[in-house]
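Note that one protein chain is taken out, while the other chains of the complex remain in position.
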Amino acid sequence: MTDLSWNTAITEIKPNEVRLRGYRIDDLMGSISFAEAVYLAIKGELPSANVAKMMNAILVSSIDHGASPPSALAARTVASTGAPLNAAVAAGILSINRHHGGAIQGCIKVLKSGIDRVHQSGETVDKIAANLVSEHKASGKRIAGLGHRIHTNDPRTAKLFQLAQELGIAGEGLQMIVAIQSSLADAGKALPINVDGAIAAVLLDLDIPSELANAMFFIARVPGLILQAHEEQTRERPMRRIHPTEISYDGPAPRSLD
Amino acid sequence: MTDLSWNTAITEIKPNEVRLRGYRIDDLMGSISFAEAVYLAIKGELPSANVAKMMNAILVSSIDHGASPPSALAARTVASTGAPLNAAVAAGILSINRHHGGAIQGCIKVLKSGIDRVHQSGETVDKIAANLVSEHKASGKRIAGLGHRIHTNDPRTAKLFQLAQELGIAGEGLQMIVAIQSSLADAGKALPINVDGAIAAVLLDLDIPSELANAMFFIARVPGLILQAHEEQTRERPMRRIHPTEISYDGPAPRSLD
Amino acid sequence: MTDLSWNTAITEIKPNEVRLRGYRIDDLMGSISFAEAVYLAIKGELPSANVAKMMNAILVSSIDHGASPPSALAARTVASTGAPLNAAVAAGILSINRHHGGAIQGCIKVLKSGIDRVHQSGETVDKIAANLVSEHKASGKRIAGLGHRIHTNDPRTAKLFQLAQELGIAGEGLQMIVAIQSSLADAGKALPINVDGAIAAVLLDLDIPSELANAMFFIARVPGLILQAHEEQTRERPMRRIHPTEISYDGPAPRSLD
Partner (left out) sequence: MTDLSWNTAITEIKPNEVRLRGYRIDDLMGSISFAEAVYLAIKGELPSANVAKMMNAILVSSIDHGASPPSALAARTVASTGAPLNAAVAAGILSINRHHGGAIQGCIKVLKSGIDRVHQSGETVDKIAANLVSEHKASGKRIAGLGHRIHTNDPRTAKLFQLAQELGIAGEGLQMIVAIQSSLADAGKALPINVDGAIAAVLLDLDIPSELANAMFFIARVPGLILQAHEEQTRERPMRRIHPTEISYDGPAPRSLD
């Protein structure tokens, strides 16, 4: 070995053997869901049944949000030029930044700083949340994870929080974001917790490293980007002008699970 | 509506309501796994329990294959320059092409053409497989989905085939690729069916559109790309020279489920 | 040296010495224009003064074409999410494909096949052009490099052809595309030669490898993509809806050189 040799702790590859974090991949196949494998890959350990259910719900929540988010429009624009599917998906992923999808990490930072202050000061969560709200107001900054340009009551947030409670995962992260929302409403600025904020709270309570929090959104959204790009290439003519809002839905009618 | 208006059949967005292929996303959350949501998004209908298990196994099989595939090295190279995580992942996805990951689609094409010939000619699968092998040999082309630079007996293939049999999914696709492998071995060229070939056969038997077949690999591999890039940024110094083979594993020791 | 060692014939790097195709880069700096360096890099030899002028004109012709091409819209969409400039430019470059910018390579292929037929058959250029036109018509295919969705008489084409004549560069490529356009007009389908077609003809007459022909367009357009993305980030609010046609120009008023 030269000084160019290096180590990885993710996956071990030997002839006829592939191990993810120590487990044979062929043992994992058929035994755990993909969302559990994602958790294992990120955290190094298998999730409990409840955490597995939560991970699946988080990924399902963000699989697609229609054709109008910038990541979908970027993927479609690239797809419309005759690009291979991976180029369209890459453009979509490059669109996930501070103003789109990227709020998860920013929100975790705010929640963490609030929780740290609670621990250090002995003040209540509500008191610290009120302080965070007034500090952001004073500096003219928005708190990441609240507000949505379409939803006033994001259905994904309600369900993520309900599951987090039922599955015993809800903790300080969830408590803090709810307190921030209340405090904002008290200050006359009622805003919904959006799906980024909800995922931020739950990932914090799951102790997922914050620098990988946005990445959970990439994992979840890639199928959506693929389908948006694929629909563009199969339903529309190349190089069309893609209007960002004149979009109607003509897929399967509303239906319920069983 | 102007002539710029257009339609999508994937996801319906209304204020406080998000429906994927007709189902409320908040009903899907907690009820189905992410892999099932991927199937619903692609096919427009929910999978059976057996197909759900197969979809999870396919995605788990390809979540990562260590640090040496070109997609992992491209993601690490970009990550080592101080790039944001999405840029590194985009570079990884741009590396999934004909020679890496891209064999799935090519293999499906061969399998399909073989199956069509069986139907049209009334010949046996073994006869048609032998014809395909000799035709490829004559034209000097490799058959996509066979052979691997590391594995002589890919553990992922064996498990995918075992599950496909147990779950009642194995059909003409699987039969054809096995016949092709046999025929190749008879011709003195014993090659393992690699994970691309195995996924190709199973996706064909699941009737997944072949132009989305490679995309299944993007979905599966994104977590691996994220973790490779993240490990690069957290364990290594920026701008290091990344050797493509002098890689050792120092993660969790081998362990078993249960 | 191990079997991993490899060679490059483009640039030689030694401590305190950088040589492009054999020339010291610091000798080239101040002596040749960037377009000449591009030619040297591609062809391995310095261009004549006339070819240098042509190379500059080709690159200038394609530096930008406003905010409405898909590459500009993709770059702006990514930029609007708060992406770093290189991510926006990457998305723009990923938009240069068969239906946008990519016609250069397709057009060269047609022109080359026509020229080859002239040489082999001894027929006139006009006769072969007529054959190509009727063959494309019969198979329902468009000939790449003709037609534009905005310009009926592309000013860039006229100037490229004028320069190619004046500089003694015009050859069989240019002759063939003009013959094809005439033949199309005779067949009742008058179409302008677009800038892709004009560049294709000139690059063919410059003997630039056809697989690098589209790449000339990447080189030319990168400044445009940068400025489109930068203008998006400096003039517009994040995450705005980007309309693909409701675009007005409010820059410097029309003016002339000297």
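Some observations on this one:
We call the chains A, B and C, going by the order they appear; numbering starts again at 1 in every chain.
In this text, contacts are C-beta pairs under 8 Å (C-beta built on N, C-alpha and C of every residue); 3 or more make two chains touch, one makes a residue touch a chain.
Nothing here was measured: the structure is a model prediction, and the numbers come from that model.
Considering the entire complex, the omitted chain makes contact with A, B, C.
For the chain missing from the display, the contacting residue among B:82, B:168 or B:209 is B:82, taking the whole complex into account.
Considering C:15, C:122, C:140 or C:188, the position touching the chain not shown turns out to be C:15 (whole complex). The omitted chain makes contact with subunit B at the following residues, 68, 70-71, 73-74, 77-78, 80-83, 87-88, 90-91, 94-102, 149, 238-239, 241-245.
The chain not displayed touches subunit C at residues 1-2, 4-13, 15-35, 37-38, 41-42, 44, 46, 53, 55-57, 59-61, 63-68, 84-87, 89-91, 93-94, 96-97, 150-156, 158-160, 162-163, 211-212, 214-215, 218-220, 222-224, 226-228, 230-231, 235-236, 240-243, 246-257.
For subunit A, the list of residues touching the undisplayed chain reads 4, 84, 86-87, 90, 244-245.
The rule is short, and it goes like this: only the chains that are shown with their structure count from here on.
Counting hops only between chains that touch, subunit B reaches subunit C in a minimum of 1. The busiest chain interface, judged by C-beta pairs in contact, is A-B.
At the subunit A-subunit B interface, residue numbers used by both copies make up over half of all numbers present, so the two copies contact each other through mostly the same positions.
Set against the Cα centre of subunit B, the chain with the most distant centre is C. The distance from the centre of subunit B to the centre of subunit C, with each centre set as the mean of the Cα atoms, comes to 36 Å.
Computed centre separation for the pair subunit A/subunit B is 23 angstrom, with centres defined by C-alpha atoms. Listed for subunit C are residues 87, 90, 244-245, each touching two or more other chains.
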